[in-house]
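Left out: one protein chain. Kept in place: all the others.
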Amino acid sequence: MALLNQFLKNMFRFAPLIFLIILITPLVLVLLSLFGEYNDNWNHLYNYVLPNYVVNSILLILGVSVLSTILGVGTAWLMTNFDFANKSWLEWAVILPLAVPPYILAYTFTGLFDSYGSANELVKTLFTLDENYAFFPNVRNIFGAIIVFAFTLYPYIYLTTRMAFINQSRSLIEAGKLLGFNNWALFFRLAVPLVRPALIAGLALVIMETLSDFGAVEHFAVQTFTTGIFRTWFGMYDLNTAMQLSSILMIFIVFFILIERYERNRMSFTYAGSTFKKTSKKKLRGFKSLCAFVFCFSPLFIGFILPIIELTNWAIFYPSEYFFSTNILNSLFNTATMGLIAGIICTIFALFINFLNRFGGGNFLKLSSQFLSLGYALPGLVLAVGIIQFFSLIDNNLTKYFLGFSLVGSLLGLVLAYIIKAYALANNTIESGFQRISNSIDDVSLSLNGSKLKIFFKVHMPLMKTSIFTSFLLVISEVIKELPATLILRPFNFDTLAVTTYIYAAEERMYEAASPAIMIVLTGLIPIIFLSQLIRDSRPGKS
Amino acid sequence: MKRDLLVLKNISFEYESDKEILSEINLSLKEGEIIGILGPSGIGKSSLLRLITGLEKPKTGEIFYNNETLCGEKIFVPPNKRGIGLVLQEKALFPHLNSLENVKFGLRGSKASKEAQAIKFLKLLKAEKFAKTYPNSLSGGEQQRVAIARALAPEPKTVLLDEPFSSLDTDLRRDLRNDTRDLFKETNTSSIIVTHELEEAKVFCDRIYKLENANIKEIF
Partner (left out) sequence: MKNINVLSTLLALSIFTNFVFLSEVNIYTSRHYDSDVMLYESFTELTGIKVNIISSKSQALIERLRSEGSNSPADIFITVDAGNLWKAQNYGLFRRINSKKINEIVPKNLRGENNEWIALAKRSRVIFYNKDIYSKADLQGLSYKDLSSPKWKNKIAIRSSNNLYNQSLVASMIAKYGESYTENWAKGLVENFARKPQGNDRAQIIAVANNEADLAIANSYYLGLMLSGKKGEKQLNAGKKVSILFPSQNEEGAHINISGAGIIKSSKNYDNAIKFLEFMLSEQAQKHLVENTYEYPINKNVEPSALISQFGLNFKENISKVSDFGKFNSAALKLMDRVGWQ
């Protein structure tokens, strides 16, 4: 019995280690390629194409940062400090664009604004213009890409800066007013610097998602690292050079991760111990109220309502028989299955790790957990590259000989990618759930002869029901949206909703793309609704 | 002469690397005795209790309880095996269970016997009225009664109390204090209570220690 206990104890200590190794190896393999051989293709890329990728990536980052900051901080500031028409539902509705992955917005944009797109057709009919006249400018370029990313990702900035604004002490603002600051000055010289950490944390998220995207930039024919990696791998059949490109992208992104971490820690210090005072809201009327409304409504419209309209438009053109075709139902089933599996594994593992942490798991465990959470920021494409390398290694030396099947091309690679990507979401949710359970509860439970396991199942779990459910939902929504890793790692005849959407869109079969796209958005809405509930509950003045 | 139930020998404890909070503490608790530990906030009283329950490990020293070594050179009995009850200032009732289920938590045996035992102690603490009520609907004083009932229900030989009455107002405080003391004496339960109020200690305890400068000395 004692031996069994010992074994279990050691297993608990080693399991996270093993998990960590499995999750890190793909990434290490990718990075290692930097130290390997650089073949002919690399020189070619370096001379002709790499500069393009770098320049485009930088332009994207700059453009998206500026635009999403204006949208995110602007809406957050307006909503926390003013009352205006329709504000009560705008306050949470403004995050709805999070349910639309960038590539879907990209597809609807081209459907609308291509020279023969629906928006142009509408303008032509309304104003009886020439057949060849295109009112809206071409969107299939870097400007279109910037707009797409800014309008789907600004909610991250809205969420972080909104909390920061709410936590601002009223007396600070009043002090500013006494110093003669008008509203603009208050905003730029006081409010914005105060929420800098929150802004940067949100911005880092936005940039990481922008750099990771593949579907939108490909559709808009913007050459970036992701399209380059894809092309080198599948066009030139050169996995090695693709890995080297991936490493560079990874380094870019790690940079942003570090910024995000740093600022997030600073955020918690800023608000430690600050007493919250309900900020009084200035009521806007008339023209000012209208302006505020338009400013806050526009991003919602462009980032969510417009794509929904266009998608519905397409769906109507190709009714029922395509909407629920076997192909799409299969994709739906596959997506749901993958979401469930990833959700269960991530949540269980997050529970496990955080539970161990709670009883003093030691620094190593804490570090591992932090590290595992990095997976979220990794581009799906880079993950796929690493996993294929990893599995190939195992295949060539192990499974093929002894077990007679190969890991490459199996469902395992896909599941692994989802877990790496989504673990952070599960971990953060479960972590905050545990934090809400005071340690005194653990103390008294122990004094009541409760073993740690008993405490976990009888005390922690019942109290964590919402967190567990939320964690599950967040992982599922992440799996549903994921595109590049799925494209590469999926087994034969295994499509998800995201892949099906991509395939149809790539063939410009937009009508057929509507069905899976709508399903993605609808399922993506579910966690957003929960998030919006949190927003409503966190309104100033509510306890 | 009543025997020593709990003995602390040369216990030292430090929080961060060089601040020694407790230095060579010696303390003894006899069977059926109620002793108090006095001292201002932050001095280490709670740490002393946590050492006794096993929620912390001392730097040096030994703890003996009921003729067994709880904590020593090579021995450390984990908190859930020590059989020492704990009542905290923040009550720490399980929010997802009602009072009855809270009290039943530490009990073993058949469903019926657990239920009977729990109700017995709720009655003793005059809390049976809200057996089915959930903690968030109870007042501070009512919660504390349930917390004490919960700690006593497994019939431990010793119960530690960490400022259990401080968040209650005077009248409630007095009533609960008296009820608790009576109950302890009736059941011959030993107890250590941590408090920062001398008057309360005088009324509640048989002996009082004072914790000062990481050292302890007996007063009264």
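Chains here go by letter, A and B, matching the order in which they are written, and residues are numbered from 1 within each.
FYI, contacts are C-beta pairs under 8 Å (C-beta built on N, C-alpha and C of every residue); 3 or more make two chains touch, one makes a residue touch a chain.
These numbers were taken from a predicted model, which means no experiment stands behind them.
> Quick one: which shown chains sit in contact with the chain that's not drawn?
A
> Per the definition of touch given earlier, which of A:Gln6, A:Ser115, A:Ser298 or A:Gln435 contacts the omitted chain?
With A:Gln6, A:Ser115, A:Ser298 or A:Gln435 as choices, the missing chain is touched by A:Ser115.
> Who touches the missing chain here, A:Asn141, A:Ser298 or A:Gln533?
A:Asn141
> Can you say which of A:Thr125, A:Asn363 or A:Asn493 touches the chain missing from this structure?
A:Asn493
> Considering the complete complex, identify which of A:Phe297, A:Tyr511 or A:Phe530 is in touch with the unshown chain.
A:Tyr511
> For chain A, enumerate the residues touching the unshown chain of the complex.
Against the missing chain, chain A presents residues 41, 44-45, 48-49, 115-116, 132, 138, 140-141, 220-221, 223, 231, 234-237, 330, 333, 337, 341, 392, 395, 400, 404-412, 491-494, 506-508, 511.
The rule we apply is simple: only the chains that are shown with their structure count from here on.
> Can you compute the centre-to-centre distance for chain A and chain B, using the mean CA position of each chain? Integer Å is fine.
48
> Over in the complex, which chain A residues touch chain B? Could you list them?
Those residues of chain A that touch chain B are 438, 440-441, 443-452, 458-459, 462-463.
> Which part of chain B faces chain A closely enough to touch in the complex?
My answer: residues 50, 53-55, 78-88, 90, 92, 94-96, 105-106, 108, 147, 150-151, 154.
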